[in-house]
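One structure, pasted below without further comment.
Missing here: one protein chain of the complex. Every other protein chain is in place.
What follows is subunit A.
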Amino acid sequence: MSDDPRTAVERSTRAQLMSRLRVGILAAASGGLLLLCLPNMLRDWAVYEPAWAQVVSFAALAGVLCVEGVLVVRGRLWPASWQWPAVGVVVLASVLSYSTLPYGHAASAGDWIFGEATWVGLVVLLSRPLPVHLGFLGLHWSIALVNMLLATDVGRVAVLRFATGSVGVIGYPLCMAVTAAAFRGIARSAAAAKWETERVAVAEAAAAQSHLRRRQRFADLDLSTMPLLEGLASGRLDPADPRVRRDCAVEAARMRRLFAEVDVVPNRLLHELRHCAEVADRKGVLVELDARGRWPEPPLPVRRDLTEAPLTVLATAASWARVTVVGGPDLVSVNVLADCGPLDLPRPATPGVRLETFSAGERLWVEVRWQAGTSPR
């Protein structure tokens, strides 16, 4: 069996398409075995040498048909690795049956396996291409032919009986094999179409997912950035107003943080803080950033809480700011000190994060602490 998903799709499509054909062939093969072969075998029970060999052959074919029955019920094709052993069983059954057929019975009613083995072989090899069927039919016919030449008086009657028998024995299963081969082509194009449909569906689902994620990420901006932009567009907000400019700087820092959140870096908290600091840096604020210690990576909501107050202070700073991070295995402390004057800062949203502010004249000192282990990870 193949692991290739495309081959798997083709197999399942073919299994669906061929299921009815298989039911029909299985019914024909089983019917033949029970309604024709069994009575014929029982009638000639006394002439076989010995009879148990015929029973073994009969049981072998019946066994193969039972496997097919289970596979049909489960909607599965024959696994490639089972097909050759199954064909081997059929061939051995026919060799065993012929070797115990008494002299002069070739292509007679007692030669039940002549007509049955081809159907059972067809059942096993249905998913294979036409030449394989031809090969199997040829092999089976050759065994029967050898048996006739060796174990029968080769006369006009015997040859004619064998020839007419061959037409049905080879002809009907061959028709079915040709039909199955036609199905193979149809299955292949159907599978290709199905594969394409699934690919498009997966791509659409992925696009919808990432759209949703993006919407969630930008949802916060909708609440703060959009009103600001709308105010500026409508002229309601004056870009010359220091408060409006401060709000713009804060929003710019939030957006920078948002963009930084998707980056894969060793220390995300520091990475995001650096992006927040860069907005202040661009305004000409002298920013010092120093970090010491090692800490476990805080989850995103905690990182947002740890950076939210600092980014507001940084965006508001007039000329300088000092940002420091000290961390250990269970505590992360982010400090920012700047000449931004007193500020109203948002409270942290996640449990385990504490905000403390200390104001001295124009200087504001903000500390945000996260006690690891108190927040959901």
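The criterion applied here is as follows: contacts are C-beta pairs under 8 Å (C-beta built on N, C-alpha and C of every residue); 3 or more make two chains touch, one makes a residue touch a chain; residues count from 1.
FYI, contacts and distances are computed from a predicted model.
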UniProt protein name for the omitted subunit, picking from "Urea ABC transporter permease subunit UrtC", "Xanthine dehydrogenase family protein subunit M", "DNA-binding response regulator" or "Na+/H+ antiporter subunit E"?
"DNA-binding response regulator"
Selected residue (touches chain absent from view) among A:Arg161, A:Arg184 or A:Arg322:
A:Arg322
Return the single residue from A:Ala60, A:Leu337 or A:Ala372 that touches the missing chain.
A:Leu337
Considering the whole complex, which of A:Arg74, A:Arg156 or A:Arg292 touches the chain not shown?
A:Arg292
Against the chain that's been left off, what residues of subunit A make contact? List them.
288, 290, 292-294, 322, 324, 326-329, 333, 335, 337, 358, 360, 363, 365, 367
